[in-house]
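In this view, the complex is presented without one of its protein chains, the others remaining in place.
Naming follows writing order (A, B and C), and every chain is counted from residue 1.
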Amino acid sequence: MPIRSAVMPGPGLPVEVRELPDPALEPGSVLLETVASEVCGTDVHLQHGRLEGVPYPIVPGHVSVGRVVESRGVEADALGEPLAVGDVVTFLDVHETCNACYQCLVARQPNRCPHRRVYGITYPAAEGGLGGWGERIHLKPGVRILKIPPGLTAEDVIGGGCGLFTGFAAVERSAMEMGETVLVQGSGPVGLAAAAFAGLRGAGRLLMIGAPTARLELGRAMGVDRTWELEETSEEGRREAVLELTRGRGADVIVEATGNPAAIPEGFGLLRDGGTYVIAGHYTDAGPVSINPHADINRKHAAVLGRWGTEFHHLVGALRLLARHRDRLPFARVVGGRYGLGEAERALRDVEDLRVTKAIVTPNG
Amino acid sequence: MPIRSAVMPGPGLPVEVRELPDPALEPGSVLLETVASEVCGTDVHLQHGRLEGVPYPIVPGHVSVGRVVESRGVEADALGEPLAVGDVVTFLDVHETCNACYQCLVARQPNRCPHRRVYGITYPAAEGGLGGWGERIHLKPGVRILKIPPGLTAEDVIGGGCGLFTGFAAVERSAMEMGETVLVQGSGPVGLAAAAFAGLRGAGRLLMIGAPTARLELGRAMGVDRTWELEETSEEGRREAVLELTRGRGADVIVEATGNPAAIPEGFGLLRDGGTYVIAGHYTDAGPVSINPHADINRKHAAVLGRWGTEFHHLVGALRLLARHRDRLPFARVVGGRYGLGEAERALRDVEDLRVTKAIVTPNG
Amino acid sequence: MPIRSAVMPGPGLPVEVRELPDPALEPGSVLLETVASEVCGTDVHLQHGRLEGVPYPIVPGHVSVGRVVESRGVEADALGEPLAVGDVVTFLDVHETCNACYQCLVARQPNRCPHRRVYGITYPAAEGGLGGWGERIHLKPGVRILKIPPGLTAEDVIGGGCGLFTGFAAVERSAMEMGETVLVQGSGPVGLAAAAFAGLRGAGRLLMIGAPTARLELGRAMGVDRTWELEETSEEGRREAVLELTRGRGADVIVEATGNPAAIPEGFGLLRDGGTYVIAGHYTDAGPVSINPHADINRKHAAVLGRWGTEFHHLVGALRLLARHRDRLPFARVVGGRYGLGEAERALRDVEDLRVTKAIVTPNG
Partner (left out) sequence: MPIRSAVMPGPGLPVEVRELPDPALEPGSVLLETVASEVCGTDVHLQHGRLEGVPYPIVPGHVSVGRVVESRGVEADALGEPLAVGDVVTFLDVHETCNACYQCLVARQPNRCPHRRVYGITYPAAEGGLGGWGERIHLKPGVRILKIPPGLTAEDVIGGGCGLFTGFAAVERSAMEMGETVLVQGSGPVGLAAAAFAGLRGAGRLLMIGAPTARLELGRAMGVDRTWELEETSEEGRREAVLELTRGRGADVIVEATGNPAAIPEGFGLLRDGGTYVIAGHYTDAGPVSINPHADINRKHAAVLGRWGTEFHHLVGALRLLARHRDRLPFARVVGGRYGLGEAERALRDVEDLRVTKAIVTPNG
């Protein structure tokens, strides 16, 4: 049975619904019926052609939830939990990390393995149902599958989407200490997740700068103590407020989740001496920015840490915490709209124009 | 007996020899007869007025070696080693770290304690012999004294000078792994020390970019495998060479020790994905630089770490290693000239014009 | 005015109420009116003479809450918050850490500084009101004072008592990762606090072995998912249950908070390969235990980490989190009884016989 899919034909072109051939399932593969996939900022960038090496046409949708409809001998998920037809799962979109190169074996940073490929981004539509904006998803052998923990819905997971894992990874990267003041720049899915997980990891105080107001309200619902609306406050005013809250020191940890280079000088001004600044929002090139190596890094004794990509343990940790603290993490509320396959183009526009924080694609209605 | 000292009267003014009053030694203090002090790049910046909050006139000379001539009840150095008149010692130039503030107690980063003061930099000449460019040095109660280990001369220590400890601290900050490729940008005292200690800490390969040629030769004498003279090579040529040496990956660890903002974009281009970049050369403000948050930090998954100030354990570690590997670390050769008190002004010019890598001041001849 | 105090005269002797002389307040000191102090397991050990170097007679009570009644020039707490007469504060019981020895300066582990002294333990009664079981407490210059954050009561703090900070420090020491399974051995104040903070730091699952039932109920109230009553379950049964919960792997992190050597072999049997085992319950010598270096440590690739003493940042972090999550951390419920000065002996018996988890002493009624 062919897979009806929303396909991105190339940079600058609108999404089209096409039928992809029925995948030949090799041993070790699993076929999912898609429950929900997401539309994230990266998908907008993909349509504008802002990522390198994308083999258009592609089926977008990197983080997805599906129901197992067929399994070629896969009897457990990557944690060893039994897997059966009908189970609802997600999976690590990053695949084909080689475990054989310098990055994998010596640096032990598989997130920078040059052989990795990503569902919904670096597989061409010609290779089949390898993205979430289709009725079914073909999980090739070796894809890291994770059953959705009991008590979580697909919307809990997709409401956070890839931002859930990126935010989790950013907080992990910060190595923050219990009780510290954490400031998040940005209130999109990555920023919301970073704030949520910083709170779950023992932040003493949570601050957020972002826009628009509705997103900041979501932030507060996830535990943020104080928010500043970007357009309605001045950089100087924010700085004064943060310094006042911290007796002139600045935040212990800042997570950048904006994708806007202008956030970075502001961040340095808000960071305390010896603090940690995680840069997690610049997944595409938004241009350069000017910094002062003396004041911002050397004299400040700062740690500025990039955080790229998602690893399987981020999925595991994020979903465990989401399941444990579901009542305090209303990620399902982040979902601003549900879109069928034929509405994917509109979903992209709604995300790009900030009409919704997170759009989800439900190919099977 | 008054202390004959070379005094820096103020920004832009030449050094003058003056006599400072005989210090009143309080209980817990120690008086040293100066054996050697140093002239480092910071002293040049001090004379140009490039540091904030300097209480001119001052007696420069932050890292110094002296002989104990009088002790008011101090019977051991900070490691508990017995201390007697005649012993040759150095000491931590940073004093009055409070051990009572947020930086000291909560952040546990006393190097950013706002109460710290520095011999030779933030004490006014009016307070007495609190810098190394004088015949004697008044070590106030609580100054961290360290006996020079057997087998080391004053020139071994002052040949590295403050750069010895700054380089040591930069390597410590990198948390490099054994066998990694370490590249040092800069071949002044900090760069030479960073290279030396990276070699002693298990670098698999040591690279250095710097100038002039004589300094790069010192680098090779300290274990650097390959050097590039800054003026005689192009940025693109260096990049090609480093990538070729590393199979296209770049250096695992880079230590910036130049003070030149232009080094930073070059450094990012030479750093492997997931690598660590320590910024240790920007002790004064040399202006801003443009970086790309996406390519340089986020996608690269880089760790960019500022390293400010020296702590006592850096002195201990650096001198232990210097004593242990003295034959392989010719820091005494870094000394380009010895200057009496009346020649301090000339010493500053020789350092500023790169005629010598390290000038030492020997107030007692 | 003399200080009415409950004094422990010596090993094996009952507590007596005595009057100590009015302390002479030196500059930099603060006098507190005691609001509440605690009776912890250490106090029981003190009475039995199980700690070395205790200068009996002493005034017990190391962690205490008091109201400022007099201040000799102390205008702020150790975080820089303004301090005034009437403010309710706690303070770090450890004092006189020297910041000048190898442990303080080189190892940077002031918790093992040989010069440290502890309120309520290593000060003799003859030196005055230096313990919490008295109407007033004399905070000598340099004692690290911390204002109780708004919204917290003295009972919130003393209900956890020193166990609050010991448990916090144990979780910090574990360096646990978000989402991990954490098992706590012991359900006394240290075990309850360790579980509480592990939950606040992102544990994915919380397990506890302890006794009696009422304490395990407190554990569950603080977020523990599953408990085993020590007497009512077998070691083998607990092992089977933990392995079943973790697909045969064991817990990622275990915190020992029992003071019983027998807990340690059980702990190794419950720890997954590569897991972390924090030993935080053996504050007194309860004798040796047999371990297998091959199976328990080397082949298991285990990290076994002792955790001694409290540092100021533990107080800061613990109280910030306690204030932030007060509704989820019912430490005030841990208080099993309030005792006047004349009832201190009975309080010790109630703690020793496990009739109460935490007894508090309220010298002023």
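We adopt the following convention: contacts are C-beta pairs under 8 Å (C-beta built on N, C-alpha and C of every residue); 3 or more make two chains touch, one makes a residue touch a chain.
Worth saying up front: this structure is predicted, and the values here are computed from it rather than measured.
Novice: Among the chains in view, which touch the chain not shown?
Specialist: Per the touch rule above, the missing chain touches A, B, C.
Novice: I'm checking contacts with the chain that's been left out. Which of C:132, C:210, C:223 or C:281 qualifies?
Specialist: In the full complex, the listed residue that touches the missing chain is C:281.
Novice: Would you mind spotting which of C:69, C:84, C:126 or C:295 touches the chain that isn't drawn?
Specialist: Residue touching the absent chain, from the options given: C:295.
Novice: Considering the complete complex, identify which of A:105, A:175, A:214 or A:354 is in touch with the unshown chain.
Specialist: Among A:105, A:175, A:214 or A:354, only A:105 touches the chain that is not shown.
Novice: What residues on chain C make contact with the chain left out of this view?
Specialist: These residues of chain C touch the chain that is not shown: 102-103, 107, 109, 111-112, 247, 249, 252, 256, 261, 264, 272-274, 279-309.
Novice: By the contact criterion defined above, which parts of chain A meet the unshown chain? Give residue numbers in ascending order.
Specialist: With respect to the unshown chain, the touching residues of chain A are 78-80, 99-102, 105-106, 108, 142, 144, 311-313, 316.
Novice: In terms of residues, what is the contact footprint of the unshown chain on chain B?
Specialist: Residues of chain B in contact with the hidden chain: 79-81, 168, 171-172, 177-180, 197, 200-202, 204-205, 247, 313, 316-318, 320-321, 324.
Methods note: only the chains that are shown with their structure count from here on.
Novice: Please report how many Å separate the Cα centroid of chain A from that of chain B, as a whole number.
Specialist: The answer is 43 Å.
Novice: Name the residues of chain A that each touch 2 or more other chains.
Specialist: Within chain A, residues 247 contact more than one other chain.
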